[in-house]
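Can you keep this structure in mind? I'll have questions shortly.
With one protein chain removed, the remaining protein chains of the complex are shown where they sit.
The first chain written gets the first letter, and so on, giving A and B; residue counts start at 1 in each chain.
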Amino acid sequence: MAIKIKQLTHIYNEGTPFEKVALHDVNLHIKDGSFLGIIGHTGSGKSTLIQMFNGLLKPTRGEVYVKGINIHEDGVDKKHIRQSVGLVFQYPEYQLFEMTVYDDVAYGPKNLGLEGDALKERIESSLKAVGLDEEFWQKSPFELSGGQKRRVAIAGVLAMNPDILILDEPTAGLDPKGREELFSQLKEMHETRHLTIVLISHSMEDVARYVEELIVLYRGEIAFKGDTREVFKHRERLEEIGLGVPQIRHIMDALKEKGMLVDTDVLTVEEAASKLIACLEKEVNNA
Amino acid sequence: MIRDITIGQYYPINSPVHKLDPRTKILLTFAYIIALFFVDTVWGYLGVFLALALAIKVSKVPVKYMLKGLKSIVVILLFTVVLNVFFTTGEHTIVDWGFIRITWEGIFFALEMGTRLILLIVGSSLLTLTTSPIQLTDGIESLLMPFTKIHVPAHEIAMMMSISLRFIPILLEETDKIMKAQTARGADFESGNIMQRAKAMIPIMVPLFISAFRRAEDLAMAMEARCYQGGAGRTRMNKLEYHKGDFLAFGFGVLYIVMCIVL
């Protein structure tokens, strides 16, 4: 079990007129090796929740376990927790500060006391994992494009060698190609490095395409959790809470309503096309 | 932490003091502060105290709220008082340990300093408690207008103040975010000696400066896109105007100054 959250409640500014309940009685298990998406509105508690995972926030009530350790117990080394749970904030390129890409990525592992070849190896493999070749390493991060800066920042967290990588809207502001590239890199890291990945997203299409499991947050509580396919079966409720399902589902549902005997349980356009073709061919054969 | 300092933070309610023209309040605050330095008798201080108490009463700002603001500067206040106790020379010695000498004069002087400081801070915080930042900048701009003839950039000063007020909360939030992000990368801001701690601040300061410059650039572009070309030729939606209450307040102001001089 990578992360376990027990009866967690978090209240900002408790006891003041600005009091706000961000999370309410959240229970959650994240298994090792999962690829998990978190969806929900702005203000649904997503950002608060992910800051619980590495102990940046201390819950008002409840417990957080990382690999079986209660992280808020006395004597727990927070640095160790933060190494093990890597957190990439929204627009992470705004944290870059070093003169070169290479040095910036070195910041995290250096804080952990790494040096020499081990440090070098960490930096280089992280940069390669996000698809930045050697030609970028000695450049100033501020000369790079938005998408490249974003990847440097992600490499900076990867270089901590986390077991669990958490990303808050990693594709915000990127164009379709940038989104696609980043998602495929994450998927590859998930597969080759067996990295547990948790990401927040606003795009139903993106989570449908890439993540395996889904958590839906609504007003600080978990509305749904489970297999992505299962969660998207609850179209009505998801629309009620203002989230909805991937666009392609609308087409499939409308066809079914008209009377077409098609399986509407699809996540991607490609899947929809092949199911429609199967359905159309069956018609031909029957006729 | 920085956000806990409530001293002088605008307290949005309706009261006769809130309704006064900001220029009236700025001028009266100046008069109050200057007159305070002419006072040197117990009766004088009592008079100033009563005048201030009256102003607070009319402003409807809860006394408790004002005192809570004072808490943040209590250390500075005590420090000043203690220093004055030790370093004022006089003839009526109470304690004499060679290097430390406490005299009656010292104690009186320290108490006077303390009283004066508290009256000064509470009095001037009443201005910011009852005047919104934007009114304050409008007031300052309007009062500085006559000085533009001697090249005081009144409009620019007011604009700078207003923009700072807009962006300070944003930059505070950003600082918080960057600190968290670097903490997630194993940064440690709490241990080590002064040098180490100063060095640990670099990963926060650099991104913060870069971001501040980027914001400044964006803002300049956005302002020019909305035809901003400095103060010349600008009009204002809300023009400042003196009302009956302002003249009444000025009347009280004159009375107060006379009182300070007489007592």
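Rule of thumb we're sticking to: a contact is a pair of C-beta atoms (placed from the backbone, for glycine too) under 8 Å apart; a residue touches a chain by one contact, two chains touch by 3 or more.
Everything that follows uses one rule, which is that contacts and distances are computed from a predicted model.
> Assign the chain not included in the display its UniProt protein name, restricting the answer to "DRTGG domain-containing protein", "Energy-coupling factor transporter ATPase", "Ketoreductase domain-containing protein" or "Cytochrome c oxidase subunit IIa family protein".
So, among "DRTGG domain-containing protein", "Energy-coupling factor transporter ATPase", "Ketoreductase domain-containing protein" or "Cytochrome c oxidase subunit IIa family protein", the name matching the hidden chain's UniProt entry is "Energy-coupling factor transporter ATPase".
> Just name the one of B:13, B:34, B:221 or B:254 that touches the chain not displayed here.
Spelled out, the listed residue whose C-beta touches the missing chain is B:221.
> So which of B:31, B:58, B:113 or B:165 would be touching the chain we can't see?
B:165
> In the whole complex, what residues of subunit B lie against the chain that is missing from view?
132-134, 162-163, 165-166, 169-170, 214-215, 218-219, 221-229, 233-239
> To test your reading of the contact rule: which positions on subunit A touch the chain that is missing from view?
The missing chain touches subunit A at positions 41-42, 145-147, 172-178, 202, 205, 242, 246-248, 250-251, 254-255, 258, 260, 269-270, 272-273, 276-277, 279-280, 283-284, 287.
Keep in mind that, in the parts below, only the chains that are shown with their structure count from here on.
> Using the average of all C-alpha atoms in each chain as its centre, how far is it in Å between subunit A and subunit B?
Distance between chain centres: 45 Å.
> What part of subunit B is in contact with subunit A in the complex they form?
On the subunit B side, the touching residues are 174, 177-178, 180-188, 202-203, 206-207, 210-211.
> Okay, in this complex, where on subunit A does subunit B touch?
51, 54, 56, 79, 82-83, 86-87, 89, 92, 94-97, 107-108, 111-112, 142, 156-157, 160
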